[in-house]
Structure formats: C-alpha cells, structure tokens
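These notes concern the structure reproduced below.
A protein chain is absent from this complex, but the other protein chains hold their places.
Right, chain A next:
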Amino acid sequence: MRQLPLISRRVAAAAVSVVLLGGVAACGPEDSDSSGSKGGSGDAPREGGTLTVLNSQPQSDFDPARLYTSGGGNVPGLVFRTLTTRNRENGPAGAKVVPDLATDIGKPSKNATVWTYTLKDDLKYEDGSKITTADIKYGIERSFAAELSGGAPYLRDWLVGGDSYEGPYKEKKGLDSIETPDEKTIVFHLRKPEGDFPYLATGTQFAPVPKAKDTGTGYEKHPISSGPYKVVKNSGDGERLLLERNAHWSDKTDAERHAYPDTVDVRSGLDSAVINQRLSTGTGPDAAAVTTDTNLGPAELAQVSGDKKLADRVGTGHFGYVNYLAFNPKVKPFDNPKVRQAISYAINRTSVVNAAGGSSLAEPATTFLPERKYFGYTPYDHFPAGKTGNPDKARELLKKAGYQDGLKITLTHSTARNFETSPEVATALQEGLKKAGITVRLQGLEDNDYSEKTKSVQQAPGLFLSHWGADWPAGGPFLAPIFDGRQIVKDGSNYNAAQLNDKAVNDEIDAINKLTDLDAAAKRWGALDKKIGEQALTVPLFHPVYKRLYGADVKNVVISDWTGVLDVSQVAVR
C-alpha cells in the first residue's frame, strides 16, 4: 500500500543516517557495554556552562514534521518532546521505549489497531502556555503536508485515511483517525495491527505544535520548544544553532532529559577529520564539546588508542544496523541455492571486518538481526565459514552445482568511501572468495548510480554489497522491508533484493505485528530471521560499532543502543 515517493524518501533518510553513523569509523578497546559510562573527571555533573556540539551534517529542516525518526534522539530531542521517547541509558537499556509527554507508552486495543495516550500534568511550552493533545494532533497532521516532507512513511501507511490526507493547510478538517476527546487524551486509529506503535511515537512528528504559532515552512527557524532548551539563533540553514535553557521546562515532568549546560551551541558543516581533530586537541570551547554524528575512522582510532588520555575519552555505541551481501536470485547463477551457499561458506569475515575498520568498529555477523535481545537476536550460522572461510566446503558445493572448474561472478559495490559498501570491503571479499575458486569481478558504481541500480527490480545486479538500518530497535523494521513479499516495489526503490514472496513469511510478519508484548514479538522476529536465513538469500557480513570521541571537560556520557549516538540531553560540562 505504501506509495512510491514515500519509499524513496525513506531511502534518502536511510542514506543520510548511513552517512551520519557510518561515515567515519575508528577503534578502541572492546568493552562495548561499559565504555560509554565514564566521562571526564569523577565528580558529579553540575548545571551551567556551554556545551559545544561539532557536527558534519547541518540541522537543516529543524521542523518536527520534517525530521526522520531517529532525529528525535539527538539535538532535536532537546527542543521537541514527544508522546514516548527512548530510555536515556547506556547500552542495551537505552533501546527501551519509555513515556515522555504521555503517562505511559500507550494503551492498545485488543488487536493493536487503536492506541490511547494520556498527557502528564503541567506540561508547558517555552512561552508558558499549556501543551494539549490538540497540538500533538496538529503536529502529526502537519507532517502530511507536501511542503513539510522528510518524515518517515509509517504514519501515512498506518493511520486510517493517512494514504490520502494532504495536511492541515489543504484539508482544514484534519485527520479523523486521530481523536482528541479532551485536552489530555489522544486516540489513534490504525488500519492494521501495529504492536510497534510506541516506537513510532518517539518520532518528532509526535511533538506538539501550537496551531497559532505555525508559520508553515518558516516554522523551522524558530520551532516552539516543549523541551529543556529553546532556539535562540538558527543561521545558515541550521549550520549554527544556539539553544538556551527553557525556563518553563521542568525535570518534574521529564524523567529522561537532564539539561545540565545553560547553553548548547551546535556548529555544523565541519569535515569529520576536523571534528575529531578538534575534539582530541580540545582547546577553548572544544574541551566542552561532543559530536552527535561523527565516529572515529580506522586511522583515527589507531592514533587515539595509542594515547591513553585520548583513549579514555572514547565512548562506544551500537546501532541496529547490518552490512550484508545481497543476492538477486533472478540473475544466474544465483538462482541456484548451492551457489549462494557456496559463497556463504567461502566468506572470510576476518578480512571483511578489517576492511570495515577492524574488530573495534565491526562485529562479524552470521545473522541478519544484530546481536541484541530487543531485535530478537537468535544465533544461527547455517553455512559456517569460521573466521576465515571454508573454501573446501564451498568447492564441494560448487562441484555439485556443476561449477567444478570454478565460478566467475560480478560483485557490485559503490565507490563511496564509507567502509561499508566501499571498494575496501569488496576487495576483501574478492580475495576471500578466490580461495574457493570463485573469481570475482568488481563493478564499482558511483554512489547515486549504485543506489539506483541496486534498488531497482529490473536492473538489480546478481550480487551486491548492501546495508540496512532499523528505524527503531525492533525486529520488524529490520526484517519486513527486506523479506516481506508485499513490499517488493516494482517501479521504485525496492529493498527486497531477493524478491522473496513467501506466503509463510508474509503471514508470520502480519502475525507478529499484532503482538503488543514487545518481548514476545522480538522472540518471533528472531525465529523468523533464523528461518529465512536457511534460504541463503543474503550473507550477513558485519554489524558496525561506533566509537565517539568527546571533549576533556565532558561528563555524564551516555550512549544508548537506540541510535548509538552520544546523548546530548545527558551531558554536563561542569
């Protein structure tokens, strides 16, 4: 049912998050769950001071309607409160969804098609006026307006009437599927069961927007704050964003955000190497600086980990993300399961992980779902390649498939230098497959060309490097777009590269979406992942790990596994 422009919008946003999160990677000691916890000196965090945020991507379109889902976790989260939010804790605990403006994460109807939320008491905007559910309804409706595009496509897909609604500027009447019986209650009517609705409600589209203050596309210059900070200055299309304390925000109604610094100064448009250099040198305001979109690259990690003082200032983050080899079984010889299995057996994951930046920046993967319980991670290794590949087993399978004299294939990758779909990874794979008698020809495509070809049903190459990140930490957004047969997009951006349309898989996806018990759902997603894995439609390669450097004066560093990003709402500089 999803419309094409929306899908491509998601593609664009997914690509952006790739750039943000995967742009540069680097390494450090492998203690993923604890390394984020300590920051700066040991004494307790205090209020005051200015936190500088050095970013590569500008905060353009700083409008709650236009930000993509995970945007809600970083700088925008300081200004926009939403019905629910992510738990602001280190590591896996941070992947939990918790109430924000609402008193709970949502009360579902029996089949999870109706979701009801109640607001907390004493919620105020930056001007002291009261936040009501009508404002939240209006905020969501705005995101349907064509001129305020950028958000995730789920609302359009899930809400009754969402597929045809054109936003409050064109349709003053509003969306009937969002009801506000009183100013503290809001009810959503979905056209199909969606147990993941509380995750979606963390998106900035669920932030309140007072109708009287809405200036359409100009709203991004000064969105009305419901969070701990308000926008004082927004210049250069979000390149410089100056935030100051919002006096009407109270931590009595907000259990998640801290707001220690008095001022937050966001400076963007910087080169990632410059950001890491400034953070490591840490002179002047840079000592109290963090970044929310830049990782350490392999070379930077090598340098930082050689310096004890710098190494102590590196936090580790995980994000739901997988890098994999995608097969298109419509192209020979990948229609033959034995060929796909042989390639799975022959993969040298050690070389691949090294090409992606080494063991501190990438974890070898044999499962599609990342190694976290909330995704439903269920260990499996159907075609064990060991650490460096099993060329003998691969040869044996190739012989059975009729390729006893070796196999010649083409691997498509992008020429972008992202350590994910880049030439380094492709070359490492090529070298590994050579040992099994598989000759790989590399086809490097310019990034746009790569993205277009690999997502087209007609043009998709037989074998290509791919990656996928989830919009929220659950198995659904991870598996459904890749393996749901009804999500094959014939003339747009298609993510189901294998073009798998298996009734059993589709039915199971529908069944899990009905579950409102997120733990139970996770288990079933894990089982489904294991089941699909038997068909060898993808070869999971690695899950990335993010290393974040921060300034010497920065305290209370929290990096949750929801986004793998350093949480600016927790940081103190005094």
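In the analysis below, a contact is a pair of C-beta atoms (placed from the backbone, for glycine too) under 8 Å apart; a residue touches a chain by one contact, two chains touch by 3 or more; residues count from 1.
The rule we apply is simple: contacts and distances are computed from a predicted model.
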Discussion item. There's a gap in the complex where one chain should be. From "Peptide/nickel transport system permease protein", "RNA polymerase sigma factor SigK", "histidine kinase" or "Oligopeptide/dipeptide ABC transporter ATPase", what does UniProt name that chain?
Written reply: "Peptide/nickel transport system permease protein"
Worksheet item: Any idea which of A:261, A:357, A:473 or A:564 touches the chain not displayed?
Response: A:357
Response to the item:
In the whole complex, of A:74, A:427 or A:538, the residue touching the missing chain would be A:427
Fill in: Chain not shown: contacting residue from A:300, A:420, A:529 or A:553
A:300
Discussion item. Among A:215, A:235 or A:388, exactly one should touch the missing chain; which is it?
Written reply: A:388
Fill in: Where the unshown chain meets chain A, residue by residue
26-30, 273, 296-303, 305-306, 348, 350-351, 353-355, 357-361, 388, 415, 417, 423-424, 426-428, 430-432, 442-446
